[in-house]
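For reference, the structure is listed below as structure tokens.
The complex is shown incomplete by one protein chain, all other protein chains being positioned as in the whole.
So, chain A:
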Amino acid sequence: MTPLDFLGDYTLRSILLGSALLGLVAGTLGTFSVLRRQSLIGDTVAHAALPGICAAFLLTGTRDTLGLLLGGGVSGLAASLLALAILRYSRLKEDAALGVTFSAFFGVGIAMLTAIGKGGNAAQAGLDKFLFGQAAALTQGDVIRFALLGALALGTAALLHKELKVTLFDPDFARVQGWPVPALTALSTALTVLAVMIGLQTVGVVLMAAMLIAPAVAARQWTRSLSGMLGLAGALGALSGALGAGLGLSVSPGAGSLPTGAVTVLAATALAVLSLLVAPRRGVLAGVVRQRRVRARLLRGSNSGGRA
């Protein structure tokens, strides 16, 4: 299949564009959570969306995507704010705060899912698609919605760039400046929730975590500035999305026999590992070379010192 086929075919174009958009948004916004050492908040939000998705289904009785995503977004946001509250009001650390909220929320979600299943409603079958994601089912409408949500999330981040940056690196200074630090933290978490909601449908609950983390880890290797990292992470995320969808679809044009979400995640991980190895200055190889050089110089120095 040639690249032209992709752009010409309606279905393939939607899948490719949708995956790339997801990568762009998740990669950019994931930078904040990785730098805040809350990388796994994406995992938490993705799991915690389940009860909201079930509740939305029970309320509306349909499998309308927007309603389900809205419900998922609300419960994902509630869980992430709860995790932030636990961090603030107890001695527990990030890992425990995130772990407690997502396992409790996900447990309730599973209970609701089984209860719905026993109701014998045929539409329920589609609900668990949200757990594993299905890029092959993306339509042009989804892509447009992704673009709108993504623009909203990225636009907010761009608008509040300075405030978010200072809150991230120097919260004490931000507090002295009189900025609402907890509100800003909550806002950047809410943006992450938006990114997760975009990704849930494409790559699923478990794999969503990777789309927030891997591009940011890769980007960190190449740059020392926040804006550079944000841009690069977005670009690498988009590249992983396009690669994943492209590879997945070309290996199996039957649409869906090779899960594009999983291929996307592996592409993002491969980019991260490659960056860790070969990036100049911070890369593992660069480190080895540097160490060799220093050792050689020290040896030379001690030899000449002995002769003198």
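Definition applied: contacts are C-beta pairs under 8 Å (C-beta built on N, C-alpha and C of every residue); 3 or more make two chains touch, one makes a residue touch a chain; residues count from 1.
Note that in this section contacts and distances are computed from a predicted model.
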Q) So which of "Poly(3-hydroxyalkanoate) polymerase subunit PhaC", "Manganese ABC transporter, inner membrane permease protein SitD", "Hydrogenase expression/formation protein HypE" or "Protein-methionine-sulfoxide reductase catalytic subunit MsrP" is the UniProt name of the chain that got left out? A) "Manganese ABC transporter, inner membrane permease protein SitD"
Q. Hey, which of A:Gly18, A:Gly52, A:Gly72 or A:Gly109 is the one touching the hidden chain?
A. A:Gly109
Q. Considering the whole complex, which of A:Leu17, A:Leu40, A:Leu68 or A:Ala135 touches the chain not shown?
A. A:Leu40
Q. On chain A, what residues meet the omitted chain?
A. 34, 37-40, 42-43, 86, 89-115, 118, 128, 131-132, 206-207, 209-210, 212-214, 216-217, 220-221, 257-259, 261-263, 265-266, 269, 272, 276, 282, 284
